Structures are given as structure tokens and as C-alpha cells.
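Removed: one protein chain of the complex. Kept in place: all other protein chains.
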Amino acid sequence: MEENKNFEITPDLFERLDDSDKNAEKIAYESKTYFQDAWSRFKQNKLALAGLCFLAIMVVCCIVIPMVSPYSYDAQNMAVASQNPTLAHPMGTDRFGRDILVRVMCGGRISLSVGVIAALIALVVGVIYGGISGYVGGKVDMVMMRIVDCMYSIPDTLYVILIVVVFEPSMFSILLGISISSWMGMSRQVRAQVLTLKEQEFSLAAFVLGASPKRILFKHLIINSMGPIIVQFTMLVPAAIFSEATLGYLGIGLSVPQASWGTLANDAKGLVATRPLECMWPILAICLTMLALNFIGDGLGDALDPKKK
Amino acid sequence: MPKPILEIKDLKVYFGGGGFIKKAPLVKAVDGLNLTVYENETFGLVGESGCGKSTTGRAIVKINKITDGHIYYNGVDIDTIKGDQLKQFKQDVQMIFQDPYASLNPRMTVGEIIREPMDIHNIGTKEEREARVRELLEIVGLKPDHIRRYPHEFSGGQRQRIGIARTLALNPKFIVCDEPISALDVSIQAQVINLLEELQKEMGISYLFIAHDLSMVKHISDRIGVMYLGNLVEVGDAELLYRQPMHPYTQALLSSVPIPDPKTARERQRIVLEGELPSPINPPSGCVFRTRCPKVMDRCASEKPAMRKVGDRQVACHLFDE
């Protein structure tokens, strides 16, 4: 109350305040979009941030290292076969003298792009399928969801193996197989979101204004499901990477000399006892990437869920 | 003679009844409702939760499907309306929602929200739309520089005004106001009510004003209809209905309204209704109010009272049978 003593109350302080000096419609918060807001919350999560950094470094390395390295992924050089890590070959060489670092990074290109592309396909299919099912509702929804249930009842790996075997192992067949086996979860998630959101007053308001179903579905319902969709997407990517690795390990993945992390691990599996390092590199790459992706997914889940605010 | 803008004839809206193996119970939300709203008029529809007042409002804007009966807008049945007429109907008839937090898309800026109706109906050029958005913001008392902000940055009353600006974008003729003030603070309610009244004066809009708060409804409405369990029990001039309620339910409802005046509140005799609202799945036979009515008679159970004219009023009660 120290201030009050020095404060002199004079008559001129009692003049009527002008309206322009009032600030009755003041908004205290600074303007932030949803994603800015989510990003500021995501940043608080140190683990997720670390995951994001690791993933970024991994992606950059996968792109850059094979480009600048003097070795190519399939160039054999028997002179340096089966070497332990050296300065020239930081991860050593395999039994054909190929540089393991380059091979792991090339493998990463394939594994990561398979993961992202398959997850993207699953995302698009799942969002459209689930969106339509939830929005139309009634009998259409019933039938569409029973189809999903049927597809769910067959094990994922079975699809992938069947499709890859039928279409011959290639990038295309692997992508097709993984996407077909992984869009159902996304469609269920989107349907559940759309079902609750379509009863919300803002989508009813759009309906009353005369908006077309397409507009309501995409501009109002799916935009507002973006949070769960993105989280689901970050979970789909590692799952797809895993599926591809499993295929590679089973020996029905991409054919040599092309390599993914799965096929690299498969190649080296006979050497676990004698040269464990060679087997460890691709496995380490898979594990760390999985971990990073899961941290990111977790962090995004928290950041995009407005209820936790 | 004022011209009717909206006529509801024997409207029935039922929910449920679907299901594959076992039929879900049928909820009779609105069960035989007749009502006329005239041009430039505010019709207040009051009743407790579950009486079907919101369902009626939603049926008018085609959110809820009509089970039976007809709704005529300017003489055209809205259930069979198509093409250009439907497009015109969607522009003319608008709705203001109850919850200002849920009725604005959280991912759109205020400008996008208010512009959306014009985008949908392809009205004007981009610049014209932008100018109209600013004009509308001004009409509802917000600043044009609020245009890029998101709804969550505004208070409840401000959001409700954004919602009103959106409905005004298409120059509507008829607005269903579904409890537009019940989620707002007292000092803000009057802002919204005054805004609605001004708009009516300037643009000649008709309102169907749905609410459970009788004092505000009486203030804004020209005529009031009282609903109970899917039925309209009394319709009349707002002032008259408040002074001399005829239907026993209207009497009880009015005596329950909290009065912001300690002396009147202390002296007033309340008619406290016994029991609870019956389920609309299995409404009572005859008069739906008979299970709670203090003046119940034998014939109330057997015969459903018809709406009849008593003076300037319409009442559905056997007490007023000739």
C-alpha cells in the first residue's frame, strides 16, 4: 500500500472517462492458430522433441550420405571384405566388401519411404472411407463398417505376404500390401470422430446454411478430426516400417542388391555369432527410428488434444 | 391481416424405432403440433427440457426429419421443396444456436466463418464478400480487426454475436433462435436480445424464439406458445398469456419463474408441480399433462383435449370445453 500514500487524490481525477479510453472488448490472449498452439505445447515435451530431432537427422543422413560417399551401395570390393569399423568405413564392410554405412542409409531411404508412403495411402483411403461412413450413417455405415470388421479379422501379415507373393516382390506390391492391411484402423478412428462432430452445432450450422455434404465433410468434420488423424498417422508409419522389415527378414522383400533395413538384417543374420556388429547396425537403425516415431506420436497426441490444455 | 410466413400443420417428429433384431423404442419428441408465425413477428416457444421445442425448431430448418405432418414456408411444403426453391429456402431460413462455444468451427477464423454462407451460395466477388464481412462485424458490435482471430479467443457473448453475423450474411427472412441466450451471462443476454430486436426492426425478420427462460421470452415475443411433452398446450399474446395463464401447466410454469424482486418473491404463492416429466417414449393417454395436473378430471385420461379458441387465446384443456 506504499504507493497509495504518495498518490494524491485531486478533483481532476474525477472527470468522466472518455469512451475511447475504455477497452471493453479487450482480448487478453495473443492470436494463435491451432497448429501454432499445438507446436508450443509439443515443444514442452523434451522426449518428443528429441525424437523429432533424431528423425530429422536420420532423414537427412539417408538422403545425403549415399550421395556424398565415395562408395555405392552395390559396389563390391573383395579387398576390404568383412572389416570392422575403420575411418574409411565407419560401420565396417560386409562380406562382399560393401560399405555398411552406405547400405544402411540406402536401406533407410527405402524403409522410411515405404513407411511414409504406405501410411499416406492408408491415411487417404481411411479418411475418405471413414468420413463417408460416419457422415452418411444408417445402413450405409452399417455395411461399410462390417466390411472393415471382416478385413480386420484376417491377420495383417497374411495380406502382405499373399499380395507380395502374387504380385512378385517389388516396391509396388509391398506398398499395396501394407496399405491394404493398415487403412482400417484409420477409417474407424475417423468415423468415430465424424459421428460425434456431425452432431456438433457448427456442422449443423453449416447444414442450415445450405453447405453441400462434401463441404461439411471436408471443411468442417475432417479438419476438426486432424488431431487424432495426425496421431494415428505417426503410429502408422512405424507399423509400416515394421511390416516391410518383417517381409525383408522373411526373405520376400526387395531383391538383392537393393536393400532395406529388414533385408540387411536378414542378410547378416547368419553372422550374429561371428560378426554381431554387422547385424546390429540395421537393427539399431530400426529400433531408434521406431522409438523416435513413437515419442513423436505421443507428444503430438498430447499437443493436439485440446482437452489437456 | 398479417401474412403467415411459416405454418406448421399437425407436425410429428419421432426418433428411434430402428434396429435389426429388436425395435428401439419410439420417442415421440413432437406429437401433433400446429402453429403459425406471421411476417415480422416474434413467436416465443417455451417449455421444459424434453418438451420438443428444440426438435420443432430443428425440423423447420430440416435438421430433423419430419415423421408426419407438414411445414409450409411461404405456402411451400419444405419437405418436398427442390432445386432453386430449396436454395432460396436455405438462404431465407436461418438458425441461431444455443451454445456459442460449439456453434463456431474452431479451425476457421472469424472472417472465414462469416464469409462461409456467401461462399456456399456464391454471392458477390471476393472483395464484396470481404466488405460484407466487415459490415456484418460492425452491425453486431465487433471490430473489423477481429477478422483474423479464432473463435476460442472470444468470450461467450462475442461468439454469439459472431454466430448472429453469420446468419445475417444471407439476409434471412426467418430465423429460428434455439435458446440463443441461455448459455450467456446475464449482462450479455440483454446485448443479444437488444441486437435481435434491432435487426427485426431494420430488416423485418421473423423469429421463432425457443427458450426455457420465460421472463426473457415474454420480453422479446409478440405471441407465446407453451409446450409440454411434444404438444402445444396454450398459445396467446405474450402479455395476456403472462397475466392470465389459462392452462394449468402454464400457470404452474409461470409461478415457478424466479422473480428478481425480493418482496414479490416472498409474497408469491407458488404452484409447485408434483412429480416429474413423464417419458416421451410412453406418454400418458388422453391429456399428456394429467399425471401432474392439480385440476385433473376423469375425462382427461380418456380423451386428448383439442386446441380450442377461448377469446383471443388457444388452449388445449378440458377445463375450457363448452
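Each chain gets a letter, A and B, in the order it is written, and its residues are counted from 1.
Keep in mind that, in the parts below, a contact is a pair of C-beta atoms (placed from the backbone, for glycine too) under 8 Å apart; a residue touches a chain by one contact, two chains touch by 3 or more.
The criterion applied here is as follows: contacts and distances are computed from a predicted model.
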Out of "ABC transporter ATP-binding protein", "MaoC family dehydratase", "Protein-arginine kinase" or "Glycine reductase complex selenoprotein A", what name does the UniProt record list for the absent chain? "ABC transporter ATP-binding protein"
Of B:70, B:87, B:152 or B:219, the residue in touch with the unshown chain: B:219
Would you indicate which residue among B:158, B:206, B:231 or B:314 is in contact with the undisplayed chain? B:158
Which residue among B:261, B:298 or B:312 touches the omitted chain? B:261
Given that one chain is not shown, which residue among B:27, B:45, B:252 or B:287 touches it? B:252
Contacts of chain A with the missing chain: which residues? 4, 7, 9-17, 21-29
Absent-chain interface residues of chain B come out as 48-49, 155-158, 185-191, 193-194, 212, 214-216, 218-219, 239, 242, 252-253, 255-266, 270, 272-273, 276-277
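Keep this in mind: only the chains that are shown with their structure count from here on.
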Which positions of chain A touch chain B when the two form their complex? 25, 27, 29, 31-34, 200-212, 215, 219-220, 223-224, 226, 306
Complex interface listing, chain B residues touching chain A: 58, 61-63, 87, 90-91, 93-95, 97-99, 102-108, 116-117, 120-121, 142-143, 146, 148-150, 153-154, 158, 163, 166, 170
